[in-house]
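Following: one structure in structure tokens, then a few remarks.
Shown here: the complex without one of its protein chains, the others still in place.
Per-chain numbering from 1; labels A and B assigned in written order.
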Amino acid sequence: MQKILLHLDSSVRPSSFDRIVAIDAGADQVLTYGSVTPEAVRDLVHGAIFTRAPKDLRNTAIFIGGTDVATAEQLLAAVADTFFGPFRVSVMLDANGANTTAVAAVARIESLGDVRGRRAVVIAGSGPVGSRVAGLLAERGANVFVTSRRSADGAVAAKIQRRFNVSVQELVLGSGADAADAIRDAEIIVNAGPAGVCLVPLDAWTSQTSLQILVDLNAVPPVGIEGVEAVDKGVTRHGVMTFGALGVGSLKMKLHKSCIARMFERNDLVFDVESIATVARELNSTSQ
Amino acid sequence: MQKILLHLDSSVRPSSFDRIVAIDAGADQVLTYGSVTPEAVRDLVHGAIFTRAPKDLRNTAIFIGGTDVATAEQLLAAVADTFFGPFRVSVMLDANGANTTAVAAVARIESLGDVRGRRAVVIAGSGPVGSRVAGLLAERGANVFVTSRRSADGAVAAKIQRRFNVSVQELVLGSGADAADAIRDAEIIVNAGPAGVCLVPLDAWTSQTSLQILVDLNAVPPVGIEGVEAVDKGVTRHGVMTFGALGVGSLKMKLHKSCIARMFERNDLVFDVESIATVARELNSTSQ
Partner (left out) sequence: MQKILLHLDSSVRPSSFDRIVAIDAGADQVLTYGSVTPEAVRDLVHGAIFTRAPKDLRNTAIFIGGTDVATAEQLLAAVADTFFGPFRVSVMLDANGANTTAVAAVARIESLGDVRGRRAVVIAGSGPVGSRVAGLLAERGANVFVTSRRSADGAVAAKIQRRFNVSVQELVLGSGADAADAIRDAEIIVNAGPAGVCLVPLDAWTSQTSLQILVDLNAVPPVGIEGVEAVDKGVTRHGVMTFGALGVGSLKMKLHKSCIARMFERNDLVFDVESIATVARELNSTSQ
């Protein structure tokens, strides 16, 4: 029986990246839909759950992508809402790669040691990747600060708390001039800011003696943390272990493929950020 | 040589159901097009008939789906119009599952005995499924009455007569209050009415001593014939043999797959309601 992945993407032109990764992860057929709205989900999911007997439904799965993470979350809710009883298939959310990127970044950090009690600053923690990194680090016991560009009114922290049931604090980091203050005493810094914007000048971080790990998830030059290279994968720079977007990318890709492959083992998995993090820990322990 | 199914669907989002069934029926590649209009058919069919040598064209086929059965019929006409000489492929029409649902319902009824001379009432006989059920039953010699919600002006009967070359009569069945009159002396009742509308209350049919078979094709509760369950598959209720939508559904699915598979055996089949009914009779005789 062929492994069929129903690929739901809210963008007009569904991601070719996600289609190719799905094929390489073992899907025999990828049924791609673009411009998918929450209203359209029901019929598409019915097609997935009513065509094969429940015992065969592990051969069907759903991947939710698209560049808009908030819409993708609505699609996931609509998918879950359509399932009932044994009429369900495994589903994975990785819109814009946000889940696998965040999990891979945190896994890289954890591969260097326990994060409990360590001060971690997540730059641009309001975005989909940043808020996931912050939530995961806080869940592991780090003392997490998220920065926003304009205000620290608590809205971002509240959102992360609701989603991850953890407590994080907020800071303002509007431009490079604020960086030294924002990252003071940080042991870990992760930048999840917009492409091509440098938010942490070299001076700001090289002067922090507390600093141990720097992760910059921005792949487009100039990188967001000056002095980090996109290809850095555990390089020591100024005494700090650095990771760039491509250095995190190989693990991100491995995670993406592993989750797609696992979906075809049973029909009741939901791969969202926490469950993908569990897969990352399993991959880590296997590779040691 | 790969078996390629050209899947033409007039809906904006082509059916995932039809794509998965096609794969499970043996198509190696399903080329799906949404928002297909009659004008678009010619180029798409040319791509199907001019890419492979006539002797290989049994490996290419066309499936016409979509939620709008009337448009699908126009697409089928446009497809047939494009064929010429040996430049043709097999084609199947099953928009909204209307053909396979109607045929499966009638096959279930016939599996219980000959319908010749028996009074059959098809509720909502004006819709695509109901008119097909009525036409098929009349073709087999049943004495068929179709009900409409508003008038019995003969338009529905005339349409069925044109399509199936049979004679049927009309009745009004606007609400449950009309039911007892409409189904008086009926031996067979099939409900093809809209989802979630109960048109035949329990009292109305349990008081008909003539009644032998009840089929309710409505899968969404409340069912259209009170007291029938969607999963009924030849259950005796109040002395009547009942079938629900899911009870008919397994045969419907078997028919759908069988027709897809048969299309890849030759390049000149046209699976519309009558020819699908022939397949149903063959499946029936094989399984006995």
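Quick notes on this one:
One rule holds for everything that comes next: a residue touches a chain if its C-beta (ideal position, glycine included) is under 8 Å from a C-beta of that chain, and two chains touch if they have at least 3 such contacts.
Quantities reported herein were computed from a predicted structural model and do not represent experimental measurements.
Contact with the undisplayed chain is limited, among B:20, B:48, B:188 or B:215, to B:48. Summary of contacts with the chain left out: across A:20, A:112 or A:177, the touching residue is A:20.
Panel shows chain B; residues 1-2, 4, 6, 29, 31, 33, 36, 40, 43-44, 46-48, 50-52, 60 of it touch the chain omitted from the view. What chain A contributes to its contact with the hidden chain is residues 13, 15-21, 23-24, 30, 32, 253.
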